[in-house]
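One structure follows; several queries about it will come next.
Only one protein chain is missing; all other protein chains are in place.
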Amino acid sequence: METIALIIDNKKISCPPGTSILEAAQQNGIKIPTLCYHPDLKPFGACRLCLVEDENTGRLMASCVTPVAPNMSIRTDSPDIKRHRRNIVRLMMAEHPESCIVCNKGNRCQLRAIAAQLGIGETKLYSMPNYKPLEQANEFIVRDLSKCILCGKCIRADHELVVVGAIDYNHRGFISRPATVHEQPLEKSNCIFCGTCVSLCPTGALSPKTEYYVGTPERESRSVCGFCGVGCSVTMGVVGDQIAEVSPSHVRTSVNGSTLCVRGHFPHEFLKAERLTQPLLRKDGEPAPASWEESLEIVSTRILDIRKQYGPQSVAFIGSSECNNEEAYLFQKIARVLVETNNVDNPRAAYTQAVLRRIDEKTNGRCRKNPLARLENGDAVFILNADPGEMNTVASFYLKRGSRKGVSLVMANPVRTELTAFSSAFLEIRPQSEFELIKGIGALLYEEQATENGCASPEMQQRSLFSDTDLDKVCQAAGVNMDSLKQAANVLRGKKVSVVTGDEIMLAENGAETVNALLELMAMTQSLGKEDTGFYVLAKACNETGAYDMGLLPDALPGRQLLSDDSARKHWEDTWKVRLSPDQGLSAVRMIEEAEKGNLKALYILRENPFEILPDPDRVRKALENLDFMVVQDIFPGELTEMADVVLPGAAFFEKGGSFTNMEGRIQVFEPVVSPPGEARQDWEILGHLTAKLGHSEPYDSVEKIKQEIARVIPMYSEDGRTYGDWIR
Amino acid sequence: MSKIRTQLMLCGGTGCSATSPAVREVFEKELERQGLSEEVQIVETGCNGFCTLGPVMLVQPEGIFYQKIKPKDVPEIVEEHLLKGRPVEKLFYVEPASEETIPTMNEIPFFSHQMLRVMRNKGLIDPEVIDDYIARDGYFGAAKALQEMTPGQIIEEMKISGLRGRGGAGFPTGLKWEFASKSPGDIKYVLCNADEGDPGAFMDRSILEADPHAVLEGMIIAARAINSHKGYIYARTEYPLAIRRLTIAIQQAREYGLLGEDILGTGFDFDIEIYEGAGAFVCGEETALMRSIEGKRGMPRPRPPFPAQKGLWEKPTILNNVETLANVPQIILNGGEWYSGVGTETSKGTKVFALSGDVNNIGLVEVPMGISLRTIVFDIGGGIPNKKEFKAVQLGGPSGGCVPEQHLDIPVDYEEIAKVGAIMGSGGMIVMDENTCMVDMARFFMDFIQDESCGKCTPCREGTRRLLEILNRICEGKGKPGDIEDLEELSSVIKESALCGLGQTGPNPVLSTLRYFRDEYEAHIYEKRCPAKRCVALLKFEIDPDLCSKCGACFRHCPAEAITWKKKDVAVIQKDKCIKCMTCFEKCKFGAIF
């Protein structure tokens, strides 16, 4: 590869052409101060702090926007450079309000840090503060544009990263500011409050609105956001034992980079909500505080008693797609190995997992890895009945960025969404007409392919799904006109197609066929299992994929293996040294039915709310009342905990260690940021104790131990047979 | 056609256009009345250049030059001159110094020191008639370039000519074209910068108004040189006449097959569109101009990549200003050698200046490179009016600098002018007399620059604002020790660290006035005195009894009735009533008020 050799601060350096001087310096450990530069944003050259000097020519240049050239001899800290930097910061400071002491940005203010580095105290210029009204009416972002230094990061974040278009510069020169149209407050603009700008702002001009604390958090720790299936990497600022603020972790290899969404960035409600802080035991009809020892003892004895009395089928386990992998694995293991029942489910993600299973079956597991980056850099994307902006906001950023870069989006949805404006073709389809629609598009593309390749091609003949489709019927069924159908097909023609869809396609009776049809469409366009395409299923909960992988299902075993598959079952019997029933366990809906009938006696609910996700809450309530014994392990008190015989207080995602597998198939490991409140414990720890009580010989005394077991027994979670890495192998 | 014996070349340039339509109307009536309509043709020309005397008219073929024509003079001209052949002497030009009457244009010193290349057609053709242009060898250069020359030969000829960008920076035009021609790509653009934004400059406007086809022809040749098929003229929307004439010219050129597809049957396609700038000085900067055509905020972006590699819509682009392009046809027609025969070692050809300010002959002048500034100001410009002293001449507008008396003998040459701290610039040349306060002048330019700063980079946005703040304080009598040093320090930062040309040259007015008129700054700061009596805050609004002629002019004109005066008495200003409107300063012929 061609490289360019140059000298920076007397150090010989070589780097690829096109590298900026700043990047070259940074890669070699040479620090240059910057304010407007950010690796995720296009270089801008506005603040001029990164000036360097070429000794050969004496020319000064902004290193962030100047590419390296052969034989440059760069000084990053000559006396002239330092003098200019000092003056530039002086100019900024003279315009800045003198409110450092009460500023939310506190010690993280980059302007202040640079001023301190350069030794600037008093500017010796008349103070010329550029007062702008403080804006803090909305509940997320405080804007104090008096402190703005016009680095343009917020505007570039808005335009380049999240592609919203809420702000741009207004006016010109000294009075120019990042502004909404007519300088209206943010809530009147189309700002989505993702907060990406806030985390990039180098000064106190943009800060998160927080009720807990003003200032600099005591420490910061990384975690993975648990509010949806994207799995954003976040940095949490901690004060005492409280999360004071959340921001994107700005790790380039993470899903989200510098972006985040309103839920992840500003989880005020979540953090403020009242928590369960100690185990509760029902005594004389009323929940009363109890010790962990006593509570777990009761849980294990009652479950074992009921099993003994009524058989394993009388006990059931409802888990959640919000559980992390370690909890999910342990939970189903408790059910299958220690209670010997397949009655285990995670009902929230039932439809999503159904789609995933269909894909897995059809492709023999070749489509498990779907990096979102492909949406940004591919050819075309077909979005079918899904609203990424609402469900997985950060994923929608990829789509919007892609659209701006020239990726063609074709969207078929019963309603218009934010992405409609980014689509090359939009089809407003009737609900549950997805299958017909794909057939229509497939047929239009198939005709072409058939004529091009000659009808005799055996591959074509196999694609019989599309071969004789009545297009008029398609249009009628989907409620679209022929022209727009053809337009959609034209956009996709000749391109590699990725698919984005959600669980709603499974609402139709022929949902499974819809998935097949989508796979056929991808296969026909030579897009299936390719390096630059993907089949994306939106995931509302943070670990829908992981819950499936861990076998938190009545008919599947860990590692995406079917319970009905004899050899798979045999494998797990050998692994766990137990006998497994080949009979499918109860699904959550069936559990309720069996509880109604009185067949189900004991139910253990981990981090799930059946009233929310199962139909007919009244019926669910009656069924649950019918149980002999109910354990609820959760973090918030509510109707369910009121009804439970035993309540076990667990931990929120940032209070525990473990891993999530996101919608891409990426496995992300995280450590606890803070401890759970009061006597609450990490959920794996509670389950670990329980396994011991239920008679498991090996103690699960660390999350690491569970991880190792998963890596050992589930091949797709092991990397070189050791621990699992970032991606499913 | 054959009957026409006389042409009346009436100036219709912006400077004259306030009054010339009325004059034309009376001419039409009178010619009709005298039965001369068939023989005498009225031609509305572009700017003649001698704006001070407007409206002006040249009678062809005799070359009689009339000035300051009023509608009531017209019957006399028609009756006496056109009918009886006796030119009207009272409308002839009178040389202010010698009081000599000069009847023909070419003998007037204002014109005789000039050398017309770019403006060779001014006042001689009807800019709205393409045949007039063609009759004076118009489009011959384009024909030659398209039919007989390869792009390489065109570029070579341009390089030989030594033509440098007339927009101000002086980059060799041939070299610029060569870079763009070597950039790979099928789509390339030729842009003409007609966004003449320097306050006090009107060269480009006048060229466009007087000879729009010359610019189009230059663009066609440039297009051929870099193989571009699409051009834009980015013109100030404040120049409606220029835009109208360009529009007509483009239309006519298309009709004649000189624009559009298959130009002159050579198979070469090129067309031009006019894009009206919306008024932002920074859009004179090339990258900002391109952003503006793309429909964006005109904020400059860092170079590299240079426009020759990635310009308009990321395609290779060349941008030349109006005057540069208007030079091109003759270079191609007469050869680069011919062109470079005039000028100095590094600056070839001619340069157009817009001469204005405190000078007798305000107008547009084209001079050979190498001529001295003194010749321009005192011979062509006719010196300073009202017997006042010359103080300095400002070159290059807000990005330029001023040249004081002691350097007036330097030649017009990019490098020589730069040596004394000014720039050639696009051609604004403002003469300043003893009543001009140089601190106020610097403040004026800084006010302009900071207002026009796009705001992107810190040094320009904050720095120019800060310079203005300091200058304002000095002019208001609130200057303090250290201000001059701050001005110098901040100027050097802005100059060396700003992103674009506008910012980098922004402090020039401060640096150049400090260089030659530091004493005026010091008088303002330490003595709270404005030597030029211009800074209102430093004026006392008192009357010097020794100078007062007791005429009462100030008393009569004071709108605030703040002056008391009786015949044969010295006037007195009552300070509590004075609103400092400066009317008395204007009316006092004796400089008695201070």
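Order of writing sets the chain letters: A and B. Residues in each chain are counted from 1.
Rule of thumb we're sticking to: contacts are C-beta pairs under 8 Å (C-beta built on N, C-alpha and C of every residue); 3 or more make two chains touch, one makes a residue touch a chain.
Here is the rule we use: contacts and distances are computed from a predicted model.
*Asks:* Can you pick, from "Xanthine dehydrogenase family protein subunit M", "NADH quinone oxidoreductase, NuoE-like", "Phosphate transport system permease protein PstA" or "Chromate transporter family protein", the UniProt protein name of the chain not displayed?
*Replies:* For the chain not displayed, UniProt's protein name is "NADH quinone oxidoreductase, NuoE-like".
*Asks:* Which chains here touch the chain that is missing from view?
*Replies:* When the entire complex is considered, the left-out chain reaches A, B.
*Asks:* From the list A:182, A:252 or A:577, which touches the chain that is not on show?
*Replies:* Final answer for the missing-chain contact: A:182.
*Asks:* From the listed residues B:235, B:280 or B:439, report the one that touches the chain absent from this view.
*Replies:* B:280
*Asks:* Touch as defined at the start, partner being the missing chain; which of B:21, B:200 or B:411 qualifies?
*Replies:* Missing-chain contact among the listed residues: B:200.
*Asks:* Residue by residue, what part of subunit B touches the chain that was omitted?
*Replies:* Its contact residues with the unshown chain are 14-15, 18, 51-52, 54, 197-202, 205, 237-239, 275-281, 292-298, 354, 356-358, 362-363, 394, 397, 428, 430, 432, 436, 441, 444-445, 448, 454, 536, 557, 559, 579, 581-583, 586-587.
*Asks:* List every residue of subunit A that touches the chain not included in the displayed model.
*Replies:* With respect to the unshown chain, the touching residues of subunit A are 164-172, 179-182, 189-190, 421.
Definition applied: only the chains that are shown with their structure count from here on.
*Asks:* Quick one: which bits of subunit B touch subunit A in the complex? Just the residue numbers, please.
*Replies:* Touching subunit A: residues 280, 282, 297, 299, 301-302, 304, 450-459, 461-463, 465-466, 469, 473, 486, 489-490, 493, 496-499 of subunit B.
*Asks:* Using the touch definition from the top, list the residues of subunit A that touch subunit B in their complex.
*Replies:* 43-49, 51, 60, 62, 65-67, 80, 83-84, 87-88, 91-92, 94-95, 125-126, 128, 149-150, 152, 168-169, 171-176
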